[in-house]
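Heads up, one of the protein chains got dropped from this complex, but the rest are sitting where they should.
Read from first to last, the chains carry the letters A and B; within each, the first residue is number 1.
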Amino acid sequence: MLNDINLEINDSEFFCLLGPSGAGKTTLLRIIAGVEAPTSGEVYFDDKLMNDIPPKDRNVSMMFQSYALFPHMTVFDNMAYPLRKRKMDEQEIRKIVESIADTLRIKHLLNRLPKQLSGGERQRVALGRALVIKPDVLLLDEPLTNLDAKLRVEMRAEFKRLSKELKTTIIYATPDQAEAMSVADRIAVMNLGVVQQVGSPDELYYTPKNIFVGVFVGSPAMNIIDCTFVESGDEACLDAGEFKYRLTKSMAEMIKDKTSSRELILGIRPEDITVSKEPREGMLMLEVFAYEAVKPDAIIDLKVGNKLVKALAPEWLVLNPGDKVWCGFNKFHIFDKRTGEILICGVKTHG
Amino acid sequence: MTTEKMKSAERKLALLMLMPAIVLVFGLTLFPLFSAIYYGLTDLDLSNPLSGRFLGSFNYYRLLTTDSDFHQASMRSILFTIGCIAIQLPLGIGVGILLNQPLKGQRIYRAVITLPLVAAPVAMGQIWRIMYHYEFGIIKYLFELIFGWSPNWTADPNIALISIIIYDTWQWTPFIALIILAGLQALPTEPFESARVYGASSLQIFRYITLPMLRPYIGLALIFRLIDTLRTWDPIWAITQGGPGQATETLSFYLYRVGLKQFFVGYACAASLIFLYAVIVLCSITLRRLRL
Partner (left out) sequence: MNRPNREILQKAILYVLIAIVLSIMLLPIVWMGLTAFKSERDVLSIPPKIVFTPTIENFNYVFEKSNIIKGLVNSLIVSIAVIVITVPVGMFAAYSLARYNIGGGHLAFYILTIKMFPPIAAVIPYFVIFRNIGLLDNVISLILLNSLFNLPFTTWLLISFIREIPVDLEEAAMISGATRFEAFREIILPLLRPALAVTAIFAGIFTWNEFLFAFVLSRTEAITITRVMAGFFTERGILWGPLSSCALIATAPMFMLALATQKYIVRGLTLGAVK
């Protein structure tokens, strides 16, 4: 399931594993925790080889997506469990558990059973149980997935705040790119068991390494337009059917350097398309297919040939299906269609 | 390099936990199994202290070719099994569906339904024998009341096996019903609701939605009944003692008669092994066809 993962995570970093279901995030977390063994490869904490060390000796904490609360124990006992396993004095345990319960605002629930709690409360108990031992590494497996939207956004801020307070290394798995982008110091984007790219949120957004990362990060998603690299004599351009984009010589050289394929992909983010009702020179005329009146920026679907391209427009620009507008591409990326790899990033244009 | 140590520590625990079961099972099956294999190759006769000569495969030869008792007993076992399953499965499904209806008193129904299952077969078998009795039996009485005539349930060689099938149905239909009930309650409601919306009749729903979705449960019940009907012994002893004559002598009872009444242990062991082999093969085939 996991293939050739090489990750280095820094001390006290808030590191995110971002990817769709089945990407391998949970598997990776479990390997770090020690409940699953890799077929080959090593896991190191600082310079210590952890492969043969059982989970209980690794000083990690994990919060499961299903919370995994012990149904037959009270909230207090659930949270006290890791401490009891470390043979701590009961007085000490009580102090620690109560203080953490206080921070997480679940102190009033200490005597309840998990089945008497709401989803949000259970989540906080699971988090509490993970925090009681001050772990070296805190692993969080999609902790917010089971919560409703509003709670999710609230808890995101909580996590950010918590991570500043604790000094532990946090590894956080999620399929939600907005979540990852907002909380993480660095993110590893994963798909189908392979790490696609590692970098800070900015790096992923501005310089995606391949189509997957480009499309996965950012919302609404990056538009993908097929085009062909055409050379005629001294001139080179990208032919996308509906329009052509003339390439500079250096760009053409770069492309030819990196790939022999002529099938390319133009990737452009909705926020990098300018839309105007008045015709402007050098801009492309496109027809509006649909208009979603979302705030703050409306999403416009534009017809390019027989495909749709999404663009953002400020709220004062009201459009109807069938309207003709003029669009400019401010910035886009060029990818190799066959391999998905980035060829040229961030091409800036005037239209 | 990999987590070999961890894996092997876990394996040790797993094996340790499995140990008692393995000891029990292998300890108690291997020796008798080998004994049976050995005896099957002899002419051991417990009533004859001089017996025990090695015969090679003579017993097997006789069993498979000339022993008509053995063949007929096998036929009866097959008939019994088919008869039981053919009746109990549909009945069980019916009762299961019946129990699934929203009626009052569900708890009582289920409680009563479990009673035949927990009653000792030999005890209830005796009672049925009383009920089947040709003179004072109540079944005979009721039958005559409704149909004007009654067969001789236990003394008529043509009916005797059926009488036992009827008994077995009484005892085990609740089992099937409960499994089907469990299945029905585990089914999602959406398919049924959408079928109703599309105007399907109850019969159509049953045939095209309910039954297919119940397949795993029916399969489970089928396997259980298959294994159990082949093993049935207690009721036969209690109701007809294998008679009249040999009319209800299934393979199980045949083994009893030959091995423990006539004491031809060697011969009976050979027969047992053939029986065992047939059962395992049959069940494996059925299991495979059901799982896949």
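The definition used in the following text is that a contact is a pair of C-beta atoms (placed from the backbone, for glycine too) under 8 Å apart; a residue touches a chain by one contact, two chains touch by 3 or more.
Keep in mind that this is a model prediction, so the values were computed, not measured.
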Absent-chain contact - pick from A:Gly19, A:Gly34 or A:Pro143: A:Gly34
Identified contact with the non-displayed chain, of A:Gly22, A:Gly41 or A:Pro54: A:Pro54
Residues from subunit A at the interface with the omitted partner, ascending: 30, 33-35, 54-56, 58, 60-62, 64, 66, 68, 70-72, 81-82, 85-86, 129, 133
Those residues of subunit B which, in the complete complex, touch the missing chain: 10-11, 13-15, 17-18, 20-22, 24-25, 28-29, 31-33, 35-36, 39, 44, 46, 95, 98-99, 101, 103, 107, 109-124, 126-128, 130-131, 135-138, 141, 170, 174-175, 178-179, 181-183, 185-186, 217, 220, 227, 230-231, 233-234, 237, 251-253, 255-256, 259-260, 265, 268-269, 272-273, 275-276, 279-280, 283
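One rule holds for everything that comes next: only the chains that are shown with their structure count from here on.
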Gap in Å, rounded to a whole number, between the CA centres of subunit B and subunit A: 57
